[in-house]
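With one protein chain withheld, the remaining protein chains of the complex are depicted in position.
Moving on, here comes chain A:
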Amino acid sequence: MKGIFSVLVENQAGVLSKTAGLFARRGYNIDSLAVGETDNHEISNMTIVSTGDARVIDQIEKQLNKKVDVIKVRRLKELQSVCRELLMMKVSYNNTTRKDIMEVCMIMNAKVSHVSTKSMIIELNASPDIIESFIKIIQPFGIIEMARTGVIALQKDE
């Protein structure tokens, strides 16, 4: 199963490595990890996505809670949260493919941020499953390079 953890941590040197180290040491997977300051500059928010069986996901939450630098751990449910990820990719094009690529971008709400004579940089801000399908669709056109931020998420209020 998938576990999405929203973790508030002290914004201090070494906290990221301590948290990531915990995953490595205990053999937990990190599917993605995104970290940034919150509105309080002393606190950072880490969004960690992991997979494992129920006991593992449960242990991750407990082990994170045990860390002194961890202020709060929340386990987010995908349907009850807004999950977003930013994707950037450089795609090669020619006169025949350009139009098709643009069309896909339009349908999926992706934005072309830069164009050169041979390639364009596309950005897409969407939920992880849309990002995945966008990559699949663009793949045949020739992805030169690609970067993803990893998921960040917030829980919806009732």
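Heads up, the rule we're going with is that a contact is a pair of C-beta atoms (placed from the backbone, for glycine too) under 8 Å apart; a residue touches a chain by one contact, two chains touch by 3 or more; residues count from 1.
Heads up, the rule we're going with is that contacts and distances are computed from a predicted model.
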item: Which of "Peptides ABC transporter substrate-binding protein", "Acetolactate synthase", "ABC-2 type transport system permease protein" or "Glycosyltransferase involved in cell wall biosynthesis" matches, in UniProt, the chain that is not displayed; value: "Acetolactate synthase"
item: Contacting the left-out chain in the complete assembly, out of A:K66, A:K111 or A:K156; value: A:K66
item: Contacting the left-out chain in the complete assembly, out of A:S17, A:Q80 or A:Q139; value: A:S17
item: Residues of chain A in contact with the chain not shown; value: 9-10, 14, 17-18, 21, 25, 55, 58-59, 62-63, 65-72
